[in-house]
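Read through the structure below, which is laid out as structure tokens, and then see the notes.
Here the complex is missing one protein chain, while the rest keep their positions.
The block that comes next holds chain A.
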């Protein structure tokens, strides 16, 4: 047996990853390569948030020195923060990505908004239905997503290859067992898988990896003075001209930031002074509230995420 070599890395202007992050990175790269090799038409769902940013970085690493061999798909609800869209377009250009953007045309026609139709129906049409339309149109048989098992209870049992029926349904009782790191990518026409390279990452891992790899993020993750109101216990940013204060609400201005990013009417900010990565991680390591707390979608009722997944929400 040969002894372990002393590894020397040339050219990296950063310290090497610690063994914990390296193991997570290796696993994710392995999954990316496996899916890209086994499926005819993979696509990567790109939501512009921190998990997507990590996912994109890993995809670039996995296929280096080649290009990412599949397109990226962004489902645009038209209610994303403007800074997210700017960031998306800049990154797509900088990395020369094949980016597809889809908005549910029905949503535009019927003018579906989170304020007028309620968060559940809005999410169903502008996210779940829109995603299904885009996946069908692209005839994609595998879609990468940035979901992590530690995010929410119903995800703890999610497979790395999550099997979906032709109508994109997820049946928690009918998922294939996954042993070792051997993935079963055999499907029939119309069926598909969602593949989750970040399954074993935690929120802290994501942040530490972003720091170690110097991955660019939408500035909304860092605290700055921003205008917002408090509504139903959520700090809602007064993002654009579509925002209307309710009677009795006053627009405040203070240092806030976001732990997750989505549609601005549904994504709550937190009060924070953490204006750079180091401060964000420090804050996180003592945080006592889980990151999904800011999301209106989870709180409708317990088990709501599982319901949405069954219906094809990512």
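Basically, contacts are C-beta pairs under 8 Å (C-beta built on N, C-alpha and C of every residue); 3 or more make two chains touch, one makes a residue touch a chain; residues count from 1.
Following the convention adopted for this analysis, contacts and distances are computed from a predicted model.
Can you match the unshown chain of the complex to its UniProt protein name from these: "ABC transporter ATP-binding protein", "Bifunctional enzyme NodQ", "Glutathione transport system permease protein GsiC" or "Anti-sigma F factor"?
UniProt protein name of the non-displayed chain: "Bifunctional enzyme NodQ".
Of A:92, A:125 or A:212, which sits in contact with the chain we cannot see?
Missing-chain contact among the listed residues: A:212.
Quick one: say which of A:113, A:165 or A:200 touches the chain that got left out.
If we include the chain that is not displayed, A:200 is the one touching it.
Among A:82, A:137, A:156 or A:224, choose the residue that contacts the chain missing from this document, as touch is defined above.
Per the contact definition at the top, the residue touching the missing chain is A:156.
By the contact definition given up top, give the residues of chain A that touch the hidden chain.
Against the missing chain, chain A presents residues 1-26, 29-30, 33-34, 36-37, 60-67, 149-150, 152-157, 172-173, 175-182, 184, 186-188, 199-200, 202, 204-205, 208, 211-212, 278, 281, 287-290, 292-293, 302-303, 306-307.
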